[in-house]
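The complex appears here without one of its protein chains, the remainder shown in place.
Our next item is subunit A:
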Amino acid sequence: MKYFIGLNNEFLTEVGEIYQFTRRFFREFFKPKQEFDEFLHQCFWVGYKTLPLVGLTAFIMGLVLTIQSRPTLVEFGAQSMLPAMVSVSLVREISPVITALICAGKIGSGMGAELGSMRVTEQIDAMEVSGTNPFKYLIVTRVVATTVMLPLLSNLSNAIAIYGGYLGVNIRGHVSWHLYWTQVFDALSYGDLIPSLIKTFFFGFAIGIIGCYKGYNSKKGTEGVGRSATSAVVVASLLVFVIDLIAVQITDLLGFT
């Protein structure tokens, strides 16, 4: 019981600290002198590191989902619905969540490790001494970069996954390129796209905040750096699902279904 309370306490302390960190992010975000160059640099890195992986997984997801869904639809004689069904489930759920998970893995751990080692080797202190606000230079740029890049990546992943679906449909049947895309766009509405886009902003923000929080508050020693990186991935991935759950409730309430 005592152990349980101790664990709980630690958890609540961490939640409180992350909340404080997020508040500090907004305070620093609105302070003057934006580090625009560093922001662009970070955007580039987020894209550069995740693009191949996001592209490949998206393609495979689209392909596999189509192949797997076909038998069920054939049973109901509804195989002409295949493009519509696949694209809706990709855009609404699968592609944003998979993209976010990949970014949580790649970016979250990368930031945790990078900032962690900067903390441990006193690079963050050195920045502060040389008159650059390290929070603004390192944290604000990274969090804004993930927040902006995740929706872009997710959209790209949508496109690639639906293309994968096209190949999947054509393995067994034949649907022309033109017909396929007509069916896809008939099925998709803004009500599918916009909630999923908004959701990815929050995914990106959460991944950035958690990765940065873990790295920035890294404990001394190389062990601390490793721990920051792994726990950044775990917490960020978990948060992606929690946000997804909340988002689906909200879109449901607002009648986007």
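Everything that follows uses one rule, which is that a contact is a pair of C-beta atoms (placed from the backbone, for glycine too) under 8 Å apart; a residue touches a chain by one contact, two chains touch by 3 or more; residues count from 1.
Please note the rule applied: contacts and distances are computed from a predicted model.
Enquirer: I notice the complex is incomplete. Of the names "ATP-dependent DNA helicase RecQ", "Porin", "2Fe-2S iron-sulfur cluster binding domain-containing protein" or "ABC transporter domain-containing protein", which is the UniProt protein name for the chain that's not shown?
Expert: "ABC transporter domain-containing protein"
Enquirer: Quick one: say which of A:66, A:117 or A:218 touches the chain that got left out.
Expert: Of the candidates A:66, A:117 or A:218, A:117 is in touch with the missing chain.
Enquirer: Which residue among A:52, A:77 or A:131 touches the omitted chain?
Expert: Of the listed residues, the one touching the omitted chain is A:131.
Enquirer: Please identify, in ascending order, the residues of subunit A that touch the omitted chain?
Expert: Contact residues on subunit A toward the absent chain are 114, 117-118, 120-123, 125-133.
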